[in-house]
Each structure stands twice: as structure tokens, then as C-alpha cells.
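Notes follow the structure.
Left out: one protein chain. Kept in place: all the others.
The chains carry the letters A and B, assigned in the order they are written, with residues numbered from 1 in each.
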Amino acid sequence: MNDPDTSTQLAGPGARAALAVYVVVVFVFLVAPLGVAVILSFSGGTRLVLPPPEWSLRWFGDAYQNEKFREGLLNSTLIALAAAGISAVAGTAGAIAINHYRFRLRPMIQAILLMPLSLPGVALGLGILFVLPDYGLAPGNAATILGHAVLGIPYVATMVLATLANYDLSLEQASMNLGAGRFETFRRVTLPLILPGTIGGAVCAFLVSFDNVSLSLFISKGDTLPLRLMQHIQFVADPSVAAIATALIAMSLVFAVALGLILKQRGNIRLAA
Amino acid sequence: MGGDEGALALEIRGVSKSFGTIAAVRNCTLKVQRGEIVALLGPSGCGKSTLLGLIAGFHRQDSGTIFIDGRVADALPPNLRETSKVFQHYALFPHLRVFDNIAYGLRSRKLPVQEIESRVAELVSMLKLDGLERRFPAELSGGQMQRVAVARALAVRPKLLLLDEAFSALDKNLRESMQLELTLLLRRLHITTVHVTHDQREAFTVADRIAVMQSGSILQVGTPQDLYRVPRTSFIMEFLGTANRIAARPGADGLVVTDIGVSLPLKATSTVRIYLRAEDTGLSRSPTAAHPAKPGRVELATFLGSTQRYVVSWSGAQIVSEQPSGTHEPFRVGEAVYLDLDPARCTLVDDDSTL
Partner (left out) sequence: MSPRAARADGPTETGLTVWLALLPAIAVFLPGFLWPLAVVLRNSFWRDVAGKLPEPDFTVASYVTVISDPFYLSVFLNTATVGAAVTLACLVIGYPFAVFLAFFAQRTRSILIWAVYLPLFISVIVRVLGWIVITADSGLINAALLRLGLIDAPLRMLFEVSGMAIGMVHRYLPLMILPLVGALMKIDTSWIAAGRNLGSGSLRAFRTIVIPLSLPGAVAGCQLVFAGAISDYVLPMLMGTTRFRMLAPAIYDEAITNFSWPRAAAMSILLIAAVAGLVLASNAIMRRLAPWTRTL
């Protein structure tokens, strides 16, 4: 799709050079705050300013000892794992239903399944808060897992549907024709081939849950990591938040690289024959 | 455990299937003997693939019964029917190596590892796939993929082998050599095969008998010679080779072909249509004394290798004629030629009816 020869037909060398400069500026814009946060975490000062008066690792220690941060980290991780797990199962199954079968309500179901992506989070948070007593729940981890699962399912479904777009349905016919029943076919043929989509979607769902503020505001006990960080920035405003930020960035990078490797490796085998 | 010894490998009785308002298969009946290779031949949309899907169990027919090896197959899901299908695009599992693709059905049947290995090895050598066992489908050529697909289908020793346009994805030379190779193999193994194709030449090459389909119905079943020589409908005649269609009236000595003037010693009571194969027509530069006729003009002369094809037209009629190359000096465009017909080769049809 991107033949270099034809691209030169779109803009002369002068235009391309100017564009390249522009791109660098935007690149810096996108990455700068992250870099700033990381640098700040090594500051020895007590305020959110750069350059720091001195360099130090004290805020890492401080953040580590902060009870509220530790609690927040634990809660957010648990919630995100649970929500991602639920999203992975529900989103994958839903995507398969939409992709393989034709049924009357399919367009509507597909639209509903993807709706939470564009839904204002505060509205959903408010709604779940309203109905919690109906389920015998109070704001807390269980309620938060439910809300985050709703957010995560569209991500998983979208990724699995994208994977299924390259998926040859006759493979399942072939499998059954050779003697495998429905379940066995799913286990031996379908699942291995859509696993990259499921895993990618689950990682997205994990990150969405881990980072979520608008739902957790209403339906958690205020003890998720983002909420704790927000409170800290608003009321204390010292670089310990930056230390957590650096840790989170490192974790996300590890995630991203691992994800890329997994997808690439399975992607090589995935090419449809 | 199968039916009794004399049972048909496959019997389809009065099977129909519609998708919504579209009738894909209408009241089809067919009998296939053990070890026979039968082709379902027809243009796209004629229902042959649907019929194959019904045999394999991927669709349920609306009416009629399907017997596989003497037993009713209707209630059986696709994985229990003991039919093996080779798909048009092979449907090889991209995440499994050649060995595991071939072994797939055997693993489903939970056969012991020893037996799986020996069967796969047997098929690998039979289908000339030696050395390719560890490869993935993406690393194979088209012909190799097809052979793996066939090996996979044969590994489970099916009662019926179903081929769904299995050669159409190959280019011409490969296609023809694979057709021969596979047919020889299937005959040697005595495997009952139903072969779906739209290619007349392919059907003639591989099949013992052919069922010609159109618009969901089986029009005629027979050997290639039967269908070619004695087609039951004009559709079959035209589908299986180049057919000419000319009108003729009863005249003093028999029939007179309108516009061309050739007389034929055949009887008819009213105007008829004559169907005639391109290779059953004769052309000459001088009129044959026995049949006075008007000359026609050569519009098109094409050299096809083993034959010469001519399109000759008169004021109201046109004939396609094929003559073997090398037996005559080729006619040129614009030349006047006379038509010579063999009455024994003419098939007459009353104007209003089908053949």
C-alpha cells in the first residue's frame, strides 16, 4: 500500500522535509510528559518542579512505604486481573458468535457489545452506583470488577473480530469433517488461531481497568491506584507520585514488548494457508 | 461396521434443500456404487456444492433421505458420517505442520501413536510428500498443499471421498497432471468418490459416471460417452462441447435446412431443430453432388493446435465447425465453403420441446 516511488509523487522533497520537522515536534509533544515524569522521580526536592535542586532516589523509597499507594496498587492489580479475565472470556465468546453465525439480532448485538467504548464513564459509574443495592453490593472491589469488565469486553471483542477477519471458516468444517466434534474443533483449531486477538484484547482490558478513574470514582471505595495518585497530587503534590509513575511506565513497557513478541511469534504461524 | 456387502456406497433419494426462498437443490436422486468415481458437473449456482454439503452433513436437507453405506445418514452430524472432504482452497490448518494436518483426523479417533505414525508415513509416500512433514502450510506450493489436503482426507479411510472443486485453484498444467495422478490413486485404493466440478474436461477425465446438474436438479446421469452422444436436454448438449443448432423444414426428400439448403434424408412432420456437434460437420470448397446447397462465407478461422475451428455464416444461419488440422488446406476468411452433414450424427428436436 505504501510504494515509496508513488509517495514521492505526493510531495516534493521540500515539503517532505518540512513535514519531517513537524513530525519531530509532535513526537516530542507526545513523549515529553512521560519523560518529564520519569526525570522528576529522581528529584531530591519536594515540589513538582524541574530541574530538581538535587538528584535522589528518596521518593522511590517514600512511595514504596506509602500505605495508600501499596493498597492502591494491590487493589488495582486484583481488579484489573479479574476484569481482564472476565472480558477475555465474554469478549472472545461474543466475537465468535457475531462472526460465525448469522442471526436476526446480530447487528444490534454487535452495536451493544461495542457501545461502552464511546459511553461517558461518569454516566455508567453513576448508573452502577444506583443499582448496586439491587445486587446486594456496596461500592467496593466486586462492583468495580463488574464495571471494568463492561469496559474491557468491547476491546477484547474488537481485537478478536479483527483476528477473525483473516480466519477461514472452512477450517472448522474441515475439522468436523475429519471427525472432531464442536468442542474439540474449538479447542484444537479455533482457539489457537484467535489466541493473539484474545490476549491482545485482554491486555488492553487490563490496562483500561488499571487506569480507570471515571467508574472507580463512583463504585469503588476510593482505593484504586489512580484514585490514590489523584488524591496525592491534589493534596500533597510531591514527587512520590512520579516514582510510582516511573514504575508504571517500566511495567507498561515490559507489557508492550512482551505483547509484541507474543503476537509476532504467533503471527508467523497464523498466516492462513 | 458398515452396511451389507451389496449396499451402495451412497444413495440420495429425493433430496431437496432451500435457503430462504432460493431452492438450491431440487428433488435429487443418485446412486453411487462402491469404488465408483462420480462427478457432479454443472455451472456455478447449479447446486452441486450444496448437494456435497448435504452429503457431508453440513446442511440438513428439507426433504428426502441420504444413505451412506446402506445406512440412513440424516441424523448423523458431520463428524460422524465417515465422509472426507477436500476443500477448494484446501482448508489446511495453518498452525499445524504437514504431519499434524494429516494426522488430525486420526488423533480425533484417538488411535494409538504407533498406528498414527505408520498411517501418516504411508500417505506421505503415496502422495509423494516425503521430506515435507515438518513444514507449515504457508511454506508449501499449491500442488503440495493439495496433496496434503488429499492425504489428510484419505488418512481416516473414509467411506466416501468428497472433492469440492479441488483442482480449480491450480494452474492448468499442474491441474491436469494432478487429475491423472489422483484418479489413478483413487482407483487403486478403490475409494468411492464424489467429485464436484464445473469443468467438463475435468469431469470427463476423472469420473466413471457424471451427473449433470442445472438449477438444483440432476438432469442426467451417465458415462461420459452417454452424455456426449445422447444428451437428454439441449442444455447438456451445449454444456458438454460445442453444439450447433439449426432449423429445418420438411421437404421433398426429407428435411431441408433453412437458409443453407442442405437436404437430409430424415423424416419429420413439422419444422424441427437439428443439434449437431462442431466436429460432426464437414466443409468443402466444392458442392457435393448429392446435396445441393448454398455456399456460406468463412467469418473466422482459428488454429487451435490439434483442430481448426471455423465460423461459417449464411444469410440466416451460422455454423461452428471443427476439423482436424493437417487433413486439409485451411480455409481462409472470406472463402466460400459448402456444408456437408452426416444424417447419423444429427439429433432432431421438435421445435417446441426440449431434447
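Things to note:
As a working rule, a residue touches a chain if its C-beta (ideal position, glycine included) is under 8 Å from a C-beta of that chain, and two chains touch if they have at least 3 such contacts.
Just so it is clear, the structure is predicted and the values come from calculations on it, not from any experiment.
One of A:57, A:74, A:233 or A:261 touches the chain omitted from the figure, and that residue is A:233.
One chain of the complex is left out; on subunit A, the residues touching it are 1-4, 6-7, 9-12, 15-16, 19-20, 22-23, 26-27, 29-37, 40, 47-50, 86, 89-91, 93-94, 96-97, 99-103, 109, 112-113, 115-116, 118-124, 126-131, 134-135, 146-147, 149-150, 153, 157, 164-170, 182, 207, 210-211, 213-214, 217-218, 225-226, 229-230, 233-234, 241-242, 245, 248-249, 252-253, 255-256, 271-273.
One rule holds for everything that comes next: only the chains that are shown with their structure count from here on.
If you average the Cα atoms of subunit A and of subunit B, the two centres end up 55 Å apart.
The part of subunit B that touches subunit A in the complex is made up of residues 56, 58, 77-80, 83-85, 87, 89-95, 104-105, 108-109, 136-138, 140, 145, 152-153, 156.
Across the complex, subunit A meets subunit B through its residues 168, 170-171, 173-181, 184, 188-189, 192-193, 269-273.
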